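The other protein chains are all here in position, but one chain of the complex has been omitted.
For subunit A:
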Amino acid sequence: MRASLLIAGLIAMLASAVWAEGQGGLGPVIPEATGKAHPEGNDYMRRWHMSMMRHDRDVTMYEGKRDQNASLGGCFECHAAKDETGTPVTYADARHFCRSCHDFVAVRVDCFDCHRSTPEGVEEPPAHAALGGVLSPSLGADVGALVAYLGAWEVGQ
């Protein structure tokens, strides 16, 4: 009992140390952001970012107040993770800012079915679309491949 508590405590300490650094180890690799840090602090943003965006989206859509603090577009002004060429990556890329944590916790957010995942003006290649839905990226992109897959499955039965 005491040993298991000790181990649990040790894991928690390790995890929190990694989380505090935010890079490597057991925790997710969080891409560097540009711009000023959030005045609320990173812990607050990690806990509440979804609530902030949900509240502000409703205010924007129903009441037409478009000068909100929290918006998905606003996130990407600072949180646009870039590839080797310096181009911001789309949600299809595992290095995307949102995916760095959401992949870690095995959550697929569907924000980017409708919202663009790059700053305005940065092209999202067609491969980005293939990410949607429950199909694997290669099948989702190609209806022919899907039909072939289903045909093969039928024959296999």
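Definition applied: a residue touches a chain if its C-beta (ideal position, glycine included) is under 8 Å from a C-beta of that chain, and two chains touch if they have at least 3 such contacts; residues count from 1.
The rule is short, and it goes like this: contacts and distances are computed from a predicted model.
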Identity of the absent chain, which is to be given by its UniProt protein name, from "Peptidoglycan glycosyltransferase MrdB", "4Fe-4S dicluster domain-containing protein", "Metal ABC transporter ATP-binding protein" or "Putative surface protein":
"4Fe-4S dicluster domain-containing protein"
Had the left-out chain been drawn, it would touch subunit A at residues 57, 61-67, 72-73, 113-116, 120, 123-126, 128-130, 132-133, 140
